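A short worksheet on the structure shown next.
Yeah, one chain of the complex is gone here, protein chain that is, but the others are all in their spots.
Up next is chain A:
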């Protein structure tokens, strides 16, 4: 794996990576990014570049994550003296800092009140709006967070991140249909995101009561996610899981005659997949999962990028399957 890089950190940072990132703080903090020379000379001898500030921002997140509040404070002061404290982004960073330092719900409430003040002056500050929702979430006020998110999305319906968050909140509350709707919006914005396809498939899979049509949808979305990314472990895992659940149901529908099938056809988007197809898909998924587990175990080059927990889960699924067959 490449060594963690502050300029372009990975999208999901493991605790170990975060620690490695935040340990880079002392050398960065010891050098001063802006020149201390008087004005005309400072223009010539500055080592400042846009990257400097990206590094500072990422370092800020990493040090907050690892509890290095002192460094975070220093970076925040540096950023707000460079860009004004009223800058939208700096306001957000300050909010994150305060949230991280808040120990009790009362302190969080204070941060929350602060956000309300900012939003009253500046209703278009979407990042503060999102921080406000995050505080609501960490205070456990899910309903209010949902309301706030719907207001945000009413005003900015092209925000995939917010749609995904709303979908998550709905899923937590068990409102599957709403969650699916939100994820569909995410897909409309990023149509080829296999992660979003897998997420929507998971939601269909979890929908209660599960019927042939919801499971078929889950199957199709999982299939789409692995079609987009052939080595997507979660997609293959889900594909296997769904098809295993779907095979007995399809067999039953097949045995129960065409009466039920006909009635369902009317409001259904597409006929459910054929039994043989699903069986074949299950075999394919099993084969792929076994390959990934094997290659990951052997530490083959190009196969080590998987999340360890996911590989273990896949191995367990395969093992369970093997026992039943035996």
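We take it that a residue touches a chain if its C-beta (ideal position, glycine included) is under 8 Å from a C-beta of that chain, and two chains touch if they have at least 3 such contacts; residues count from 1.
To be clear about the criterion, contacts and distances are computed from a predicted model.
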{"item": "Omitted chain, identified by the protein name its UniProt record gives, among \"ER membrane protein complex subunit 3\", \"Large ribosomal subunit protein bL19m\", \"Ribosome biogenesis regulatory protein\" or \"uracil phosphoribosyltransferase\"", "value": "\"ER membrane protein complex subunit 3\""}
{"item": "Identified contact with the non-displayed chain, of A:96, A:250, A:281 or A:311", "value": "A:281"}
{"item": "Full-complex contact with the absent chain, from A:8, A:113 or A:270", "value": "A:270"}
{"item": "Which of A:10, A:85, A:105 or A:123 contacts the chain that the document leaves out", "value": "A:123"}
{"item": "Residue in contact with the excluded chain [from A:158, A:172, A:211 or A:304]", "value": "A:158"}
{"item": "Among A:82, A:141 or A:224, the residue in touch with the chain that has been omitted", "value": "A:224"}
{"item": "On chain A, residues whose C-beta touches the chain left out of the figure", "value": "122-124, 154-159, 181, 184, 187-189, 191, 197, 217, 219-221, 223-224, 226-227, 267, 269-270, 273, 277-278, 280-281, 284"}
